[in-house]
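Only a single protein chain was left out; the remaining protein chains are all shown in position.
On to chain A.
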Amino acid sequence: MAQAISPPEVLDDKAPGRDRYSSDAAGLGRLRAGVFVAPALLLIAAFLVFPALWVLYLGLTNYRLTGAAAAEPRFVGLDNFLDAIANPTFWNSTWLTVQFVLGSAVIGQVVLGFTIAWLLRDRRGPLKRLVEGLVILAWILPSAVVSFLWVALLDRDGGTLNALLGIPGFPWLLDHPMLSIIIFNTWRGTAFSMMLYGAALGNVPPSHLESARLAGASGWQQLRDVVFPHIRGHILTNLLLISLWTFNDFSPFLLTAGGPDGRSEVLAVHVYKVALQSGELGYGAAVSTIILLINLVVAVFYLRLLRSKK
């Protein structure tokens, strides 16, 4: 008995099997995409998510580098977090970190980086290359090397700066530790901002500036009404990146070891001192988690600003 052969469902748009076939294809596509993305996701999980969760877990224990708690750590709940909040040193470090970020990243690098880029925007020739070369040199040298150079530069006995200024014995790193590390970080990081703003300024249409000039706008008005709106995205991206870098920067340790008496113990140094010098890994992990949260808040704040007027 011959059976009627139905036309293939695929040919019939109205056929109920059409959706099923379509979802199969999409499913296959998703599977294929999943296979391609999986290695990246696995890497992110292994090197980002898992360590972050592990540090969070360690922060809930009394884990130590040595002693009995190194062999058998105990779950202590939120004790480490509460200890951090009750610890004046933690708040001192937080305040110093705010000064460090505001001073060297927000004010220092952004303002100085933009200023240099602005002054060099239409210039050509050896002067521009010299300034760019000098600024970029600070950026490309390893931070350990430049930190030691700055320690020698700022040393109170035989330091180059004191010799140049004719004030032998002036203890920069002891009397003004935060100012010293803010100046150091500004000097080191300005190159990144300068290069970013240099590229951004190239995108400002010269005709707009020309029009503003013809309309009688002052230099400041040209910057405010033409340049800044054009490079707003660059400024915010720059602020986000260098704020986070500065927040987590460890080079102050190489300059002052957090001293004297904790007067330059920014959070990154605080974590190093409590976790690896004093061996309180659990407490250090708790502070690291708090730092991660602060970083997330800062990042979200900037990203919202970045998107707000796009």
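In the analysis below, a residue touches a chain if its C-beta (ideal position, glycine included) is under 8 Å from a C-beta of that chain, and two chains touch if they have at least 3 such contacts; residues count from 1.
By our rule, contacts and distances are computed from a predicted model.
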UniProt protein name of the chain not shown, from "Transcription initiation protein", "CoA protein activase", "Extracellular solute-binding protein" or "NADH-quinone oxidoreductase subunit H": "Extracellular solute-binding protein"
Chain not shown: contacting residue from A:L41, A:A215, A:L276 or A:L293: A:L276
Contact residue for the chain not shown (choose from A:A71, A:I140, A:L164 or A:L214): A:A71
Residues in chain A touching the chain absent from view: 50-52, 54-55, 58, 63-68, 70-71, 156-157, 171, 173-174, 248, 250, 256-257, 259-261, 268, 271-272, 275-279, 281, 284-285, 288
